[in-house]
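Notes follow the structure.
Here the complex is missing one protein chain, while the rest keep their positions.
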Amino acid sequence: MQGFAEEFRVAMGLIVSGDPELWAIVLLSLKVSLLAVLIAACIGMPIGAALAVGRFPGRRLVIVLLNALMGLPPVVVGLLVYLMLSRSGPLGVLQLLYTPTAMIIAQVLLVTPIIAALTRQTVETLDIEYTEQLRSLGVSRLASVPVLLWDGRLALLTALLAGFGRAIAEVGAVIVVGGNINHVTRVMTTTIALETSKGNLALALALGAILVGIAFVVTALVSMIGISREREVLHHA
Amino acid sequence: MMKRWLLAAAVALGCVAGAGQIQAKDGFIVVQSTTSTQNSGLLDAILPSFETATGIEVRVVAVGTGQAIRNAMNGDGDVLLVHAKPAEEAFVADGWGVARRDVMYNDFVLIGPDADPAGIGGGDDIVAALRLVAAAQAPFASRGDDSGTHKAELRHWMSAGINVAEASGSWYRETGAGMGATLNIAAGMGAYALTDRATWIAHGNKDGMRVLVEGDPRLFNQYGIVLVNPAKHAHVKADAGQRFIDWLTGDAGQAAIAGYRLNGQQLFFPNAGD
Partner (left out) sequence: MRDWDGAEMLTQPRMAVENLRIGRNGSTLLDVPYLALGGPGPTLILGPNGAGKSLLLRCMHGLIQPDGGTVWQDGALLGEDHRARQAMVFQTPVLLRRSVAANLDFVLRRQGVRWGSRKARIAALLDEGGLAGKERQAARSLSGGEAQRLAILRALACNPEILFLDEPTSALDPAATQAVEALILRASARGTRIVMVTHDVGQARRLGHDIVLMQAGRVAEHSQAADFFAAPRTAAGRAYLSGALVI
């Protein structure tokens, strides 16, 4: 891998010097993935909580299905979204194909099962501990959901980060529905795929290192917020 | 399940519309094209002058020719810019496209490892060279993705009288990937491969590989451009698309193609006027 160090220095230089092209790509990646995780959380957490607290026929099956969906191949999701959003597809009139919105939709589909499944697990574990006490306090099953979600907030934060990790690192879906269009839908991972196909392996690796760095910074920031909150509660503050 | 996806889509739409930041602009066209035009850097180099001149943004989706044609059939593009003349003509004949125009050409080259286990040595006869590869059962990396390059390669195997389908998985290896990815794989396993010259010159990972056969008239690689038929897909931006076609096949576009250099070499040769 000759020239990796040099390429990495060049790539880092672009980041540090605020190269508008590279920064636009980085910001679009963050925008798409953070928004996707936010939406997936709005959908996945209530589903997970409902599965944890609710009792209905077929519940076990839904849980197994949800766990299986965590391993959904991004390319398959990309294809499904493409078929939906293509001008020949049922949602073609919305003109969303090859837009960041299409990428967000694809990532929402990828991330929602992860957040829902991890939420289900977190809430169910907590519910076993809390259920008698909450009933004793007159809290209904429905009203116990927000209590369980709030008290499971640290584990749920981890679920969100797991979802974010999947979203930001994923290429198979966004390249199909986004089209990797320069200045429009080009994100970190599709740029890496493009540079790899150009044979610029060192540059691709350097961009990959930057992607890891960005994911690290986001994860660290979110974790710090979580930990400092916990500490505030733990030690007077 | 479908319900949830629709819900997801609706929420995503609402969110994005609310944010108002990631909205698609109007005044753009989508060009379904091949990886070679993108990976070689040609489009990145020539499109800005069109965009400045007309105010029309050109959004390029670079995939294999086969996929580009299918995407265009689905109405997911306004203009098709690919290199598989028979497929393009069929596209027009079936009513998917309005008319096909020649744009430019480059040529294919056979590349292979420096060690050259098939003993090709050089020359300009692609069919003879492929026979040597088959005889030596030397590894050959094929795109295998129904792309323009893949179709051209299959034509040469047919001319050589070799049934590569029988060798699939042994010495004949179908990568099912783009040109650049296939070149990476060829470099990785010391295989021969047919590639367009533009991608080869622009490719950054030539590790121990060189051009062995070039200059055969049969290696001629013609690019054509087609406007997707608005009669099939009413939303096609026919005016803007036609302006792009007129520009690319006109003096300004042809000069821009001729002027594009990579590593000091001209990669594409305009021939719209021929």
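Descriptive notes on the structure:
As written, the chains take the letters A and B, and residue 1 is the first residue of each chain.
FYI, contacts are C-beta pairs under 8 Å (C-beta built on N, C-alpha and C of every residue); 3 or more make two chains touch, one makes a residue touch a chain.
Predicted model only: the values in this text are computed from it and were never measured.
In terms of the touch definition stated at the top, the absent chain reaches A within the entire complex.
Listed residues A:Tyr98, A:Tyr130 or A:Phe164: the one in touch with the omitted chain is A:Tyr130.
When the missing chain is restored to the complex, the residue among A:Pro20, A:Pro57, A:Gly71 or A:Gly138 that touches it is A:Gly138.
Even with one chain removed from view, chain A keeps its contact list with that chain: residues 129-130, 132-133, 135-139, 147, 150-153, 230, 233-237.
Methods note: only the chains that are shown with their structure count from here on.
Within the complex formed with chain A, the chain B residues making contact are 4-5, 7-9, 11-13, 15-16, 19, 21-22, 24, 30, 35, 38-39, 44, 59-62, 71, 73-76, 177-181, 183-184, 202-206, 233, 235. Residue ranges of chain A in contact with chain B, taken from their complex: 31-32, 35-36, 38-40, 42-43, 47, 80, 84, 86-89, 91-92, 94-101, 104-105, 108-109, 112, 179-182, 184, 194, 196-203.
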